[in-house]
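The structure's right below; bear with me while I get my questions together.
Of the protein chains in this complex, one is absent; all others appear in place.
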């Protein structure tokens, strides 16, 4: 890295946040940038406390994000947006308009129109707008993408995507919901979708990232199983991809006992692959006429197959890297882009927008009895 | 077993057959019945050779199944039907009409009407008509069913069924197809469906067997990916089950590198379970608030949870039983029923008919753009 | 098989026996031979009942094995010996002397001298004396052996063998022991060793079978952890093999919660392999410079790597075969040998004798403070 260090501000990520600390640890692990300003919580005391804990100067802790952007524009290299869904769009928009690069949590916005607007805005302002879909940051996912690209799997025919969580089964519904679950079930904070917007977007992104195909049409069946939940917490989605491929996604918040059950399978006419996050340091490739192969993160032969997979590893095979490291890979590539790097490999506005179009199509299909709906 | 041994005849199961030998090994392993007559092949020489190899007296080897039924009715305890799909119905019908109990390979027939007719015929004649859906013969599937019944999983919300094979990827399409694949792709022998009728029926049966719920409506997307194939070789199916539950099935013959990838997951509001045939001696149960549990076939605690799971095991935990043993379990229960046993646990005409209704609904839905179709 | 069927008699295998029924199911599954005579139990009523249940004519059910051998010699093709350890030697000896081929349960005898005597006796009488060490009957173990032979692993340096059972932890020691455990802990029935003689012999056999190397010297630490047990129920054994290789075996009856935890790892200078019985349909091969490979039983590519592995499979990959099938493979090869076949692949007197020498060396080493002891 260069001698002149990068600096950033954060909106959200106060006490009780899951993803805010992940951004900070990911950035810190590789020492990519210093946190110099923030608006961590709408609660003034909590905001101050988090800032102090993180070593942010009191004068750069702001009571609202508008003040932060106004005051910090020109002083920081980027803004990390870690708030609930409903404020992603206005914050990202304001930051971009003020000339600030943004790393914005998914979903990028509540509607496709907003996402498209942000994508265009970033392009026009020549700013970087990243959306850290963690899973494409895993080295073995990058290897998967590169194996598909190289033709190792042949023509892709079918994709299976599953992302099963049981988080809504850990809630005691006889008590008030905790903060994190409360906003996810609240249409005002979460938007019109819960499970599809929260984790289905990861699945949609991964399908397009790994296969290089586009999701063209989907037919969705959405359900609400958790007590009192008005948004979707379980989804089953059929897909037609470009080049005649098909796909299926299942995703859930009510899959009791599942922690973070993300698994991707891609079937080509020459070979197939399977990657699952809970064994994320491995990638399996299966053949009709030969033994199954298990590739291992950062093993000696990886570099020859995927330069970016190698580049996104820190420690030797067998010593596992996990979620935070994958997240950090996105930040490494994002920071490289900030410094003018080319071919940096991380999800940006386009990927953010594609996944919102996916959410919109899922909602439309579900409202029409699982009819086939084209992505805008 | 009783002193007086049972006897049976077989139609089909000649040279090159996969399932015929499985029936014979399954029956033999537990010494349930003696094979005394057969019509193993339409090829006279092959028919005679198979009969001789199996120790069947030449005078009880028949050139066609009609002669066999005519001659053997009253002399055998049951007929095993192991022919391609198109002849299941006429053979089973003729045997039942002649008063012969039948174990008939799946799919029970080509159409729902035929299946319903066979079901009624068996009931009217007070005969046993078994359909050996292998997977419900696995002791751990029986345990799964009994755990669901006992309420361990709570209310069932979602079911995921996958049955992925890559058999059509092992074919060299530049050469004439071998016998086994040829008939599976031939609408005249296989019926109107390939993958759904061949293995999707296993999935449909397992869902209903384990959950005790009924498949009510389905929306199917069927594809034909194998070169020259006119029937479905890949299917993605959404389902609405009774009591508000949902399900998804994916099944394929073109899943390169998959051997027999059957996996069932059942999510209740208290716990969930997963069983996969390639680790068939284990059953996993997951909880929101406690560690995952792995049950092992015939472990000391099984009997207290599922008497039938215990009954369907031969050897201690850790010494694995597989496909043939599961098949044999169905024959054990079938033979017990022939001897007048009650509460015998094996799939019968009803299960055979339900799965054909599933196939019919899948074909109808696919022809209507994946519309929701009720099972007849 | 030939038209003229084989026949056999069994000693042992009465009510409560684990291994007797396995012999019978294994033989029956492939319809290799008919059980025509037996002495199943020293308890007259039980003996008669078992015989009746198995369809043996009352006049061919004997009160003692000596009478059986005297009466059946010349009438049967072989004798299956399924009694506790102490009577293996006298029964096998008497049968061989009477000209009867024998399949004798392990351990072949209580002492190396007895084993050597049986080996010489069989050779002199030109009779077949098989010892069904189940695990070398698994198709993937045969593939492992053939991969080593082909040089795929390079020069073998290190072997890890583990065989962990928890059976003695399932015993309620406050009550009288059941029959099966009682004799295993009784030096008069079991011999001077428990765990090494009962399951350690499987491990010793597998090491020599798969690597083609000989166990030359061992240093053993034996323990007795089960309450009241005077024989070894846990063993840790260092080994020096031929050609400079080393090995370690751990085996136990007190490994709480283990069912049948047998795992073999072989490290060569080019590649290594791992096979474990609880995932017995797979074989893993690992390389320094390429992805791990997982071979699957009876997959299309197996025949080209190991003809015998292919020959010892019945059903397609993905449809699992288990313990009984592996056992049956030994009987298939044994019966082929009875019919004059050559290069039949099953463990015989030599393998039986080698493993007894291993037991003797382990006992000697343990009595000398884990000193290195040569195999006789």
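The chains carry the letters A, B and C, assigned in the order they are written, with residues numbered from 1 in each.
Definition applied: contacts are C-beta pairs under 8 Å (C-beta built on N, C-alpha and C of every residue); 3 or more make two chains touch, one makes a residue touch a chain.
The shown structure was predicted, so the numbers you read here are calculated from the model rather than taken from an experiment.
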- Message: For the full complex, can you list every visible chain touched by the one that's not shown?
- Response: A, B, C
- Query: Which of these, C:76, C:185, C:271 or C:362, touches the one chain of the complex that we don't see?
  - Reply: C:271
- Contact with the hidden chain, among C:10, C:210 or C:254, goes to C:254
- Using the touch definition up top, pick the residue from B:99, B:187 or B:300 that touches the left-out chain. B:300
- Message: By the contact criterion defined above, which parts of subunit C meet the unshown chain? Give residue numbers in ascending order.
- Response: 153-154, 157-158, 160, 162, 166, 169-170, 219, 221, 223, 225, 234, 236, 238, 246, 248, 250, 252, 254-258, 267-272, 285-289, 292, 369-370, 372
- Message: Applying the definition given at the start, please give the residues of subunit A touching the unseen chain.
- Response: 1, 3, 5, 18, 21-22, 24-25, 28-31, 52-55, 165, 170, 258-261, 277-281, 296, 299-300, 314-325
- Message: What does the interface between subunit B and the hidden chain look like in terms of residue numbers?
- Response: 285, 288-296, 299-301
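As a convention for this text, only the chains that are shown with their structure count from here on.
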- Task: Can you grab the rotation angle between subunit B and subunit C? Superpose on CA, round to the nearest 5°.
- Result: 180
- Message: Among all chains, whose Cα centre is located farthest from the one for subunit B?
- Response: A
- Item | Distance from the mean Cα position of subunit C to that of subunit A, given in whole angstrom | 54
- Message: Using the touch definition from the top, which residues of subunit C touch two or more other chains?
- Response: 296, 299-300
